[in-house]
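Removed: one protein chain of the complex. Kept in place: all other protein chains.
Think of it as A and B in the order they're written, each chain with its own count starting at 1.
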Amino acid sequence: MQPFLSFSPEVAAARAAGKPVVALESTIISHGMPYPQNVQTAREVEQIIRDGGAVPATIAVIGGKICVGLTDEQLELLGQSPEAMKVSRRDLAYVLSQNKLGATTVAATMICAQLAGIPVFVTGGIGGVHRGAETSFDISADLQELAQTNVAVVCAGVKSILDIGLTLEYLETKGVPVVSVGQPGFPAFFTRESGFNADFQLDTPAEQAAFIQTKWRLGLQGGVVVSNPVPAADAMPKEEIDAITVQALQEAAQNGVTGKKVTPFLLARIKTLTQGRSLATNIALVKNNARVGAALARAMVEYPTA
Amino acid sequence: MQPFLSFSPEVAAARAAGKPVVALESTIISHGMPYPQNVQTAREVEQIIRDGGAVPATIAVIGGKICVGLTDEQLELLGQSPEAMKVSRRDLAYVLSQNKLGATTVAATMICAQLAGIPVFVTGGIGGVHRGAETSFDISADLQELAQTNVAVVCAGVKSILDIGLTLEYLETKGVPVVSVGQPGFPAFFTRESGFNADFQLDTPAEQAAFIQTKWRLGLQGGVVVSNPVPAADAMPKEEIDAITVQALQEAAQNGVTGKKVTPFLLARIKTLTQGRSLATNIALVKNNARVGAALARAMVEYPTA
Partner (left out) sequence: MQPFLSFSPEVAAARAAGKPVVALESTIISHGMPYPQNVQTAREVEQIIRDGGAVPATIAVIGGKICVGLTDEQLELLGQSPEAMKVSRRDLAYVLSQNKLGATTVAATMICAQLAGIPVFVTGGIGGVHRGAETSFDISADLQELAQTNVAVVCAGVKSILDIGLTLEYLETKGVPVVSVGQPGFPAFFTRESGFNADFQLDTPAEQAAFIQTKWRLGLQGGVVVSNPVPAADAMPKEEIDAITVQALQEAAQNGVTGKKVTPFLLARIKTLTQGRSLATNIALVKNNARVGAALARAMVEYPTA
């Protein structure tokens, strides 16, 4: 077994019993939401997964180990520590070998989930191609990870601050399937429609599981984007969020915010400019994804082997 | 063995006897040519491969199976069914798990050929970097497949509607070798010269096979582009096809044709604007590639093992 993995008792028991497990990331805790909503949301999302018949496995790097399943103390630590590093593929060996505290991004959580044998992962939105990437080459490592790591990622689309059209082109080139749930359209995180369609609509967990299992049995390496729109009652008005996103992007450019700092800056600005309503929508969509992810994890376990 | 593969009796017998086999794609049948020329051409191309001492294996997804080698009825079905899906890497598990009819692109045919142990694949032209991809990011999944899947693709270059220079740069970055046959120049599908050179010229099947086998014995994953110019007697005048291609691209932009629909639209317009002569050239170059592919498949079998 991987020497770097450390399972919580709950996750270890689920693995031993062959029960469905759902991976969860931790940058949403450390960098995506303010304290104490971050920790509270993490616990509520975990409970939704349990209520859905699966076991949650929040992933983070603590004490030189990849912790799969976190204790209450570990969740608090991540939720409050300003020194928690945002860990992507390139950073994972660094935080482990230097014994630092690390919160895993979508890319790193996919890697750790695959190492731990967990094929379903729930998040809010994945990274993608940044606006202006034609000249900046700023493209999230999440997309490259989806091209190579065998984990299905349940999300509400790509983060709204990105260029959705270019992200979908990039995924097409890499052969990453983009599935939608409940509608043909690919969602836009805070809203249900992006103006683009997913590759295919698969509404039931059984269909989704059959597709994913078929992909991997063919030996086709890589993940699957399972895009799940925010519930209509929780969505933001499209015109409002679009205008605020443009404003936040302009402010980031004016203030010289670049690289890893862009996403937290924009999310913070959007939260302020929406007077907190973006945070409520963000929490609602993650919980909605947790329901879909738990059902998918169960269907994956129930899918006939060979 | 792969549970999704279904071999025709002819291909199964060839495999059992260790005879050379040549893979053929099926989007050229379903989306590349009109009925009945598509089915007729498919049969003629298969016969050229048999005459060249190899066994043809046209590949398509039918009834939840990857069919390697098609019956006459299956060829007719693909040639006439409007619902046949164009299947690339991302779509393969979808058509299989949803039991849909699928015609395989270059990317998906490479995947299926590798699964079936067929190292040589004949097509007309490969996908590539689309004109305007600097800002659209529209890059065919075929290039990514060439970077990772061990199949030699005999073609007359990239489809003429693409940006040939950018396609060659992309292949260079990915380490995909571009071989030319009979001339140093990389051909331009309807014409023999693109203005760019291939990486190396390898004229004999023995040299081509030695190169390909050496690549794979080194463990260098990925395909090889074996570019073979259209016979001079069948080529189109360069000025004419260039002007018509520009016109068709403008019409596509004016009509808002995007994504997977661009290539069939352009090929249809080019066919109309050339009064059918582009189709004749297309058929001629595929047959010419079949001759080169059959000889290469034989040389691959004859190449000494270790």
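Note that a residue touches a chain if its C-beta (ideal position, glycine included) is under 8 Å from a C-beta of that chain, and two chains touch if they have at least 3 such contacts.
In this text the structure is predicted, and so the values were computed from the model without any measurement.
**Student:** One chain isn't shown here. Among A:Q47, A:S81, A:S97 or A:T204, which residue touches it?
**Tutor:** Among A:Q47, A:S81, A:S97 or A:T204, only A:S97 touches the chain that is not shown.
**Student:** Just one of A:A14, A:A107 or A:A209 touches the chain that is missing; which is it?
**Tutor:** Residue touching the absent chain, from the options given: A:A107.
**Student:** Extract the touching residues of chain B with respect to the undisplayed chain.
**Tutor:** Contacting residues on chain B, toward the hidden partner: 129, 134, 166, 169-178, 199-200, 207, 210-215, 217-220, 306.
**Student:** What residues on chain A make contact with the chain left out of this view?
**Tutor:** Chain A touches the missing chain through residues 2-4, 88-94, 96-98, 107, 111, 115, 134-141, 143-145.
Everything that follows uses one rule, which is that only the chains that are shown with their structure count from here on.
**Student:** Rounded to the nearest 5 degrees, what angle rotates chain A onto chain B on CA?
**Tutor:** Chain A sits rotated relative to chain B by 120 degrees.
**Student:** Hey, how far is the Cα centre of chain A from the one of chain B, in Å?
**Tutor:** It comes to 37 Å between the two C-alpha centres.
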